[in-house]
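The complex is shown incomplete by one protein chain, all other protein chains being positioned as in the whole.
A, B and C label the chains in the order they appear, each numbered from 1.
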Amino acid sequence: MTTHPDPVRDTPEAYSAPSQPAEPSLPQPVAPTAPAQPAPAVWTEGVDTVPRADGTPGELQPYTELGLRDDEYDRIRQILGRRPTQSELAMYSIMWSEHCSYKSSKVHLRQFGEKAPQSDRLLAGIGENAGVVQISDELAVTFKVESHNHPSFVEPYQGAATGVGGIVRDILAMGARPVAVMDPLRFGAADHPDTARVLTGVVAGVGGYGNCLGLPNIGGELVFDPSYQGNPLLNALCLGVLPVSRLQNKAAVGPGNVVVLMGAKTGRDGIGGVSVLASATFDEGSEARRPAVQVGDPFIEKLLIEACLELYDAQLVAGIQDLGGAGLTCALTETAAAAGTGMRVWLERVPLREPSMDPHEILASESQERMLLVVEPDKLDAVLKTCEKWGVLATAIGEVTAPEPDGRPGRLLITWQDHLVVDVPPGSLVDDGPVYARPMREPADLILLQADRAETLPRPADPEALRETVLRMIASPNLADKTWVTEQYDRYVLGNTVLAQPEDGGVIRIDERTGLGVALSVDGNGRYARLDPYNGTKLALAEAYRNVAVTGAKPIAVTDCLNFGSPEDPGVMWQFAEAVRGLADGCLELGIPVTGGNVSFYNQTGAAPIHPTPVVGVLGVLDNVADRVPMGFVPRAGGDHDQLY
Amino acid sequence: MPRVVVDVMLKPEILDPQGQAVANALPRLGVGDVASVRIGRRIEIEFTGEPDLDRAREIADKLLANPVIEDFTVRLVEADETADARS
Amino acid sequence: MPRVVVDVMLKPEILDPQGQAVANALPRLGVGDVASVRIGRRIEIEFTGEPDLDRAREIADKLLANPVIEDFTVRLVEADETADARS
């Protein structure tokens, strides 16, 4: 469906690695306090419309500040045959950001598909909101791990909370009821003052949101390492369950169908967040970016879940997509592009929290707890009624339109109070973003690091030294009891948690009748990956696989969250490429597919990247959870214990 | 003894789920004429000696308010406003 | 437009762990002259028409405060005190 030549640059020399936009020279369009104005003053007089863009081809646009390169901007002009409007520019900058377009990672991630073993269980795979795996004739599960690293550093509680909220909506969008969460975490040194701020905030946020949604937390990781000091990692995994027949699709099918926005009102949350927070490194400028933080409302999300599930069961939904990092922009373009249809949207119909918002702000807003539905016109009333029952706002904001007569995909037309502000081919934002084969080079210090082998470390030679070593290990925060964290999470809610902390893998009962259930584990080892990203990633996979297998489950699917530094650093890019290769090879060897995941780049402080941290989640099936194998030996009543010597 | 009161409110553009939930509940109490409800924190600080506004401002900035999402005001209040005048 | 502000504080005899936690953290910030910290809620109500103190008192009594553990005060505040005067 690509309507434009693939802009992949094969030769590294073909481009100079772009530097991330330095400190913007123009006022940054990210602070809600100073409403976003990524435009010269003339625009403030009114809305920048398509006709106006046609008539003012030479107008200066702040695309650099929005993270777009010269050639990317040129491509937008070429696609549109004119300069983009302010709204269109915002949309392209978001959709073509690293976070949304996977422009640096795409060429590598292809291996997951190419090397994936055949699986007839896979109902939805990479490219969907989350992979869906069939586990019985009637039932399927879906799971995915995602990052919310940068927001969790800026505002730990809300960053973590909305991280959980976001992954839960991905799972919900597949037609599943979310049934469990996990949270792999990385922090700086345990005794660093800022760790006290970030750790407590993140844990409270994960708990605050997950507990309030009623999702048991069945595992995670807690690792301290100075490499994460200025860039902690909050990865969140969600597991969902669905009847196979309830699988949902994001495609905005059926011209004439109604486009419904459901959930919270739209405010100035996180405007610019996606292009700035998720893709930029932290430096002195991060202070100014702070207001881009979103605030979550788990209560609304809980209602959203119940309302959506009721809509699915009543077969009222033709297509559905969650609103995530890129808000309406992403949801509108992805749903239309997936169906090849067009869309007509009346933007002033979007319920606003702040009436003064401009069209491009509405399109870029990252307000949480929203979903986009595509609904057949005669089902609209029933949809609105269900939403009302659950106290969830739902508003018809647009209509699906037909593809072009010649069979080409339709266009996305957005008006704002009768002014045409967007007229784009939706696929150009979703599928035709830039793709880079970035230069890669093994980090220069790797040889030295690898030469410094464990064998050269002094070994405890006498009981005293041994004692010393044991004490040091026991005192390590990375080996210490995790109860302080896990006690803040509800593990019992929903009544199906068979294994959770401190077990190696979590086990959830899926079907009360048959005992069918799944086991899950997430693991990663940044230090190992730093020394050898290829094998370090395989190790993470192997650990998660083992942790699932020892519960008695058969591992069947993989999800991953790849946390790395800047892709513009050839050393980081090499680590990334090696990690992907390792995971793809490992999955091939073990015979299980990667079903989905997430890439998080720009995890670094200044020029110093975090340890490459691929986090791997493995899911396994237990035909009967009663047969699960717990970590400890369970004493039998009557004292007739099995003994092991 | 006068005290220092620090009022911490979410910045106007930040979502206030608490206030929202209360506003939504009001019609059930038969209240229909409320346009908006915002909920924040009120912190009363008593000093051992003279109340110290600057000190209070510093505490508010560092500890009581989260500058990422909240604004605050600091003011002196006579003891009776805070304690006795409650209905 | 003036708003109604409802201040809700725990009754003096009820333990306030949050205030306690803040008070305990102060010495670490180098603040030694604070005798006590109490943390309550500040609720700003905007009416569609004229601000209605009686109505606000009723809402406070029924919903905003729990009389078992909390006291409240209700007062009118000019818009600029609540919004702009924040430091």
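Convention: contacts are C-beta pairs under 8 Å (C-beta built on N, C-alpha and C of every residue); 3 or more make two chains touch, one makes a residue touch a chain.
Following the convention adopted for this analysis, contacts and distances are computed from a predicted model.
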TODO: Given the options "Phosphoribosylformylglycinamidine synthase subunit PurQ", "Carbohydrate ABC transporter permease", "ATP-binding cassette domain-containing protein" or "Cytochrome C oxidase subunit IV family protein", say which is the protein name UniProt records for the missing chain.
DONE: "Phosphoribosylformylglycinamidine synthase subunit PurQ"
Task: For the chain not depicted, the shown chains it touches - done: A, B, C
Task: Selected from A:P226, A:G391 or A:G591 as touching the chain missing from the view - done: A:G391
Task: Touching the absent chain when the full complex is considered, from A:V498, A:A519 or A:V580 - done: A:V498
- [ ] Could you tell me which of A:V50, A:L109, A:V141 or A:C212 touches the chain that is not displayed?
- [x] A:C212
TODO: Decide which residue listed in A:R186, A:K250, A:K302 or A:R530 touches the omitted chain of the complex.
DONE: A:K302
Task: Residues of chain C in contact with the chain not shown - done: 10, 13-15, 17-18, 21, 41, 63-64, 66, 68-69
Open item on the list: Using the document's contact rule, name the residues of chain A that touch the chain not shown here.
Closed with: 204, 207-208, 211-214, 297-300, 302-303, 390-391, 486-498, 509, 512, 625-626
Task: Interface with the undisplayed chain - residues on chain B - done: 17-18, 20-22, 25, 28-29, 39
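As a convention for this text, only the chains that are shown with their structure count from here on.
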- [ ] Find the geometric centre of each of chain B and chain C from their Cα atoms only, then give the gap between the two centres in Å, rounded to an integer.
- [x] 5
Task: Rounded Å distance, chain A centre to chain B centre (Cα mean) - done: 35
Open item on the list: Using mean CA coordinates as chain centres, what's the gap between chain A and chain C in Å?
Closed with: 38
Open item on the list: Which positions in chain A are in touch with at least two other chains?
Closed with: none
TODO: Hunt down the residues of chain B that sit against at least two other chains at once, touch-wise.
DONE: none
Open item on the list: Which residues of chain B touch chain C once you look at their complex with the stated criterion?
Closed with: 7-9, 12, 19, 22, 25-26, 29, 31, 33-49, 52, 55, 57-59, 62-64, 71-74, 81-83, 85-87
Task: Parts of chain B lying in touch with chain A, wherever the complex brings them together - done: 10-11, 13-15, 17, 20-21, 24, 66-69
Open item on the list: For the complex, give me every residue of chain A touching chain B.
Closed with: 32-33, 154-155, 158, 264, 267-269, 290-291, 293-297, 299-300, 353-354, 367-368, 391
